[in-house]
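Of the protein chains in this complex, one is absent; all others appear in place.
First chain written, first letter: the chains are A, B and C, and each begins at residue 1.
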Amino acid sequence: MPSHTLDDTVQNGESYLDVKGRYTGVFGWIFSVDHKRIGLLYLGSVFVFFTVGILLGLFMRLEQMTMGETLMTATTYNRLFTLHGVIMIFLFIIPGTAGTLGNFFLPIQIGAKDVFFPRLNLLSWWLYIAGAVMALLAIFTGDGMADTGWTFYVPYSTQTGTNVTLALTAAFILGFSSILTGLNFVATIHRMRAPGMNFHRMPLFVWSLYATAWIQVLATPVVGITLVLVILERTLGIGIFNPAMGGDPILYQHLFWIYSHPAVYLMVLPGMGVISEIIPTFCRRTIFGYKAIAWSSVGIAAVGTLVWGHHMYVSGQSSTASIVFSFLTFFVAIPTAIKVFNWVATMYKASIRVEVPFLYALAFLFHFLIGGLTGLMMAAISVDVHVHDTYFVVGHFHYTMFGGSVFALFGALYYWGPKMWGRMYHNKTAIVALVLQLIGFNTLYMTMMYLGYQGMPRRYFDHLPQFHDAHLVATFGSWFLVSGLLLMIGTLLYSVFRGEKAPANPWGGTTLEWQIPTPPPLENFDEIPTITDEPYAHKEEAV
Amino acid sequence: MLSGASSFASLVDDAFFFILIISIIFFVGIVATMLFFVVRYHHTRNKKVANIEGNLTLEIVWTVIPTLLVMGMFYYGFIGYDTMRNVPDDAMEITVTGRKWSWTFTYENGFQATTLTVPKGRAVKANIESEDVIHSFYIPAFRVKQDAVPGRDTYLWFRATETGTFDILCTEFCGDRHAYMLSTVEVMSESDYNTWYAGTSGEQITEGGDLSAAGEKLVTLKGCIACHSIDGSPRISPSFKGLYGKMETVYTDGKERQVLIDDAYIAKSIKEPAADKVKGFENIPMPPQPLSDDEIKAITEYLKSIK
Amino acid sequence: MHENEHEMKYSTYIYVWLALVVLTWVTVAVASIDFGNAAVFVALLIAAFKSSLVVAWFMHLKNESATIKWMVATLFIVFAIFIGITFTDYPFR
Partner (left out) sequence: MSNHAATMVAHKHPSDVEGAKIGMWLFLFTEVLLFGGLFIAYAVYRSVYPEAFQTAAANLDTFIGAVNTLFLLTSSLTVVIAIVALQKDKQKMAVWMIWATVLFALGFMVNKYFEWSAKIHHGIYPGSPELLADHSKGEIVFYNLYYTMTGLHGLHVIIGLIVFFFVLYFIKRRPVVTEEMPYEILKNVRGTSRLAVVSEKGEELGTVAQLDDKVELVDIRLTYEPVAEKRDPRNFVKLENAGLYWHLVDVIWIFLFPLFYLIT
């Protein structure tokens, strides 16, 4: 029995969207310290950058349609994939799920009125915008956007004439924004849970955010200082990584991946949290293996800090290091496997309603399995020697990041959208969009993996003739993906402004956000609920 | 699938297929189960749910089995890698030099070339070095790859098993012409190779007499033409055509000035490229080129000849 | 002010400070003894001891909740891991 039903205590508080504060209009948003408004601020800005990022992806595909220089010069192409990578990672996916959904739902799901440091939360968003503006400024100032790839490997990044310094400063600031969000979430989860909500009664989305927040706090500063070192070398000539000054370029890679490998879990853990919410809701039953799923998030975060060297098997690090890292890498698969199996087991003896969010959860599983399993192939050293820095890697990370995290984010927008803006989406259009996305996505990225195994290196402006046909197929797939994404964005925008009014609990969810009015009132709860039971306590008999 | 032309091909491919097969079994199994559940327990078919909260035995099973399997995968990857890192004692050595954006191969007798020639069946150890930024020496058909890191020597080895010509690619992003930092490796039968090798000489190119001809060879061998065209067509740096004797606008310590391109200026451009930055190319760094004075003289002669 | 706060005494801190000064002197004195390669470890050991004094007393970690203590422990474990695993590389090159 869901024992924290609040229906009787809820009073008709005004929705956070209507409340008028000290400022009105745009200022009412950009100076708001309400976690829900900040969540939507993130959502809006993140999607602007996502659109820029996918357009860049599209351009890259168009260039790869032909051999030789057609659309753009090599330099332009190099800047494009750098910008594409930087946007997608630092501006879209890292703040995407945690900043948007985390900000909006974390306090509600633990029965709090806001995050612990509301003003710090607003500061994070402002830092995010500052970083984003700086990244975009880097395109127009100096000698243009950096052309180093999102990894900024030295010594190339210290030598190139392009505007690496500004791009790095942007990444540094974005890092701090992310740290502040993480710090805020840890404090919130520790101090603001409703009475009775002990750690083992928290929704799994909150668990995943907790693990994510720790990665944000502990790993981000390392990359921060590393980027600063590159900036120092470019501006003051302090060549800590410069071989001419006794430095070791490979050390840069260590420091970079110490953050950037855990960062990939930063991207996917919140997505996994979303899936852990969607599945029990649409299965109408409690989740299978709650504790296993909860602790596997922590497990992934913990093991994830041990494995960064799998990006460096052929970098010139010692063979011992490669072997140790390979060995450790395989262990991240275990907590991930636990999650996957428990999700599937949750569907057993359930009463499943196949709605769009659930379809996205299935799509997530489908893609993430492919992404994760190809990860295992690359974790095996001898295989990675062959596929490292080829399109195989590109395929792998689009499957995990795009097919995984981003599809989870899309699913979450359908799932929680009605709660956030109080309106439903149009079902049929949403399904058509999903089908287009599925076809396009798999044609595009499956082909990339094939290309990679054939030996097509990544970050190549041009390709050898033997790779041409597959590149054509991939580009063809990208058009389906475009159509699907455009249609989806259209549907979502339509639902925000024109959709049917949503009921308070359209899916029969049991977590706290479904027990309050839609859209939520300013302070979420009139009375802080007391929690006496697990978060996914569904009734045995379906209604 | 990509053909494999070295003794590592089967090692890598086997490990890959081993993981691939396990992956496919899991993938198909999981997706099928998932879809089956969705159909079987669709709410129109199943109204009463079982709120099963977990099952410790299952939890253990699906932790232990994957653990064992991934250890198998690790082992497969490890033995392949172990073989790749342990060079047989009888391996012949070749030095591979990467620079923006070309490869130079130096043989034991000092002979240098821009393409690689190796005998079939013999172990070849490539000592890899870089003159500027990180590159990566990659032969897909051989399944080998190793980064060329400035300031640090790396190596790889292979044993070609098929004759023919295969691509060499650079797989670490190194700038504008990263995608054109290509070469080929030609695998010859042992006897063909021996004949070919006997015909090479490690003698300095500049010793031949005709300096201009030597210069022509050098601009290819040392990778100058990766950046400088010889027919006047635009690349990322000033074309060599008509360069000698022309007045050039350069920035010296940030100040603009005019210089006449003569022997001394060319020598300086090669040794200290950062000293005078040509207008229009001031933000593209030219790496200092480790050339001997003789070589520079030869190149200068050659530049004089292409008006 | 807050119920759970400890009554603090000036004298405790002065003792801690004295200990720190003495330890600083010890580090300097010990540095002139030739420990060979162990020198780094001796120096780091003393530094670690000194900093734990600062953290425990000056920063009152001693009186903080178990949660915060665990968090600090996590920090040091993570940092130790970062350094430790990096060292699977360099000594084996």
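We take it that a residue touches a chain if its C-beta (ideal position, glycine included) is under 8 Å from a C-beta of that chain, and two chains touch if they have at least 3 such contacts.
Quick caveat: nothing in here was measured; it's all calculated off a predicted structure.
Within the full complex, the chain left out of the display contacts the shown chains A, C.
For the chain left out of this panel, the touching residue among A:Leu251, A:Ala301 or A:Leu373 is A:Leu251. Residue in contact with the omitted chain (choice from A:Leu183, A:Val274 or A:Val394): A:Leu183.
Within the whole complex, the absent chain has one touching residue among A:Ile129, A:Ile238, A:Met446 or A:Val473, and that is A:Ile238. Although one chain is not displayed, chain C still touches it through residues 1-2, 5, 8-10, 13-14, 16-17, 20-21, 24, 27-28, 31, 37, 39-40, 43-44, 46-47, 50-51, 54-55, 57-59, 64-65, 67-68, 71-72, 75, 79, 82-83, 86-87, 90-91.
Contact residues of chain A toward the unshown chain are 19-22, 33-34, 112-114, 116-120, 179, 182-184, 186-187, 190-192, 217-226, 229, 232, 236-240, 245-248, 251, 254-255, 258, 522-523.
The rule is simple: only the chains that are shown with their structure count from here on.
Chain contacts here run in a simple line, from one end chain through to the other with no loop closing. Our note on geometry: chain B versus chain C, Cα centroid distance of 47 Å, whole angstroms.
Residue positions 250, 319 of chain A are each in touch with at least two other chains. Looking at chain B, no residue sits in touch with two or more other chains. Only residues 190, 214, 218, 222, 250, 254, 258, 305-306, 308-309, 317-321, 324-325 of chain A touch chain C when the two sit together in their complex. By the touch criterion given at the top, residues 74-75, 78, 143, 147-149, 153, 155-156, 159-162, 243-244, 247-250, 283-286, 288-292, 313-316, 319, 322-323, 326-327, 330-331, 333-334, 337-338, 340-342, 344-345, 347-354, 362, 365-366, 369-370, 373-374, 376-377, 379-386, 388-390, 453-455, 457-464, 537-538, 540-542 of chain A touch chain B in their complex. Only residues 1-2, 8, 11-12, 15-16, 19-20, 23, 26-27, 30-31, 33-34, 37-38, 41-43, 46-55, 58-59, 62-63, 66-67, 70-71, 73-74, 76-81, 83-85, 132-134, 136, 138, 140-141, 143-147, 149-152, 154, 167, 169-180, 182, 282-285 of chain B touch chain A when the two sit together in their complex.
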